[in-house]
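Note that this complex is displayed minus one protein chain, with the remaining chains in position.
So, chain A:
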Amino acid sequence: MAARDEIFTTIRRSLGVRGDERTRLGVVEDRLAHAPKGLIPQRGQVSGEARIALFAEQAESVQASVARVADRSQVPEAIAAYLRDHNLPAELRMGADPRLAGMPWGETSLSLKHGASDGSDANAVSHAYGGIAETGTLVMVSGADNPSTLNLLPDNHIVVVDAAGIEGDYETMWERLRATYGKGVMPRTVNYITGPSRSGDIEQTLLLGAHGPRRVHIVVVGEPAADAHA
């Protein structure tokens, strides 16, 4: 650990500290424990249907498409219609998410595959952990329910998100993640996804579908949360 020791020694010498000063330790522990919120933009501070509308507007501004259904039972037909309308193959890969598994896929003629993607899938559906209205961002957490590869490898990614799970800003999403997983604990991967993959690397011309999905279609389900704090 010679390298580690030397780096810490140089940092402390440069800062003129020893590393065991109580005030400094206190400041750091306090910040890590309480994670003070910074400046939160007004843009996302709306509730109810206005928040869902902001989420959709922001997502569409980055070339995602958004549909709304009243409840989970309508999701399979909404997805089948989307694939039909865009002349995409009637096939769909998904993980083990019980919310997805409980949907009436039998009412459609979609052929379903399950598990992680091997890179050859046309379409996949995932259930988002939530959404963030401020930037139209989807929040995906890894695991067998919604494998991370489904977010990245298929050509077309369809994401189901509960209207009640759409928050106004990133900070509220952190609160929820901490409540779900524990303070200081994160799922193995959290993907924030804001629109389909793109690149501007050739002559600064924006092109969709670089390495990730060419299309991102969002299906918002149900009613927004009855919101107390907005």
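One rule holds for everything that comes next: a residue touches a chain if its C-beta (ideal position, glycine included) is under 8 Å from a C-beta of that chain, and two chains touch if they have at least 3 such contacts; residues count from 1.
Assume contacts and distances are computed from a predicted model.
> Looking at UniProt, which of "Rod shape-determining protein MreD", "YciI family protein", "L-lactate dehydrogenase FeS subunit LldE" or "Branched-chain amino acid transport system ATP-binding protein" names the chain we cannot see?
"L-lactate dehydrogenase FeS subunit LldE"
> Any idea which of A:Pro76, A:Gly130 or A:Pro147 touches the chain not displayed?
Residue touching the chain left out of view: A:Pro147.
> In the complete complex, the non-displayed chain touches which residues of chain A?
1, 3-4, 6-8, 10-12, 14-17, 19, 24-25, 27-28, 31-32, 35-39, 41-43, 58, 62, 95, 115-119, 134-135, 137, 142-144, 147-149, 151-153, 169-171, 174, 177, 184-205, 207, 209-213
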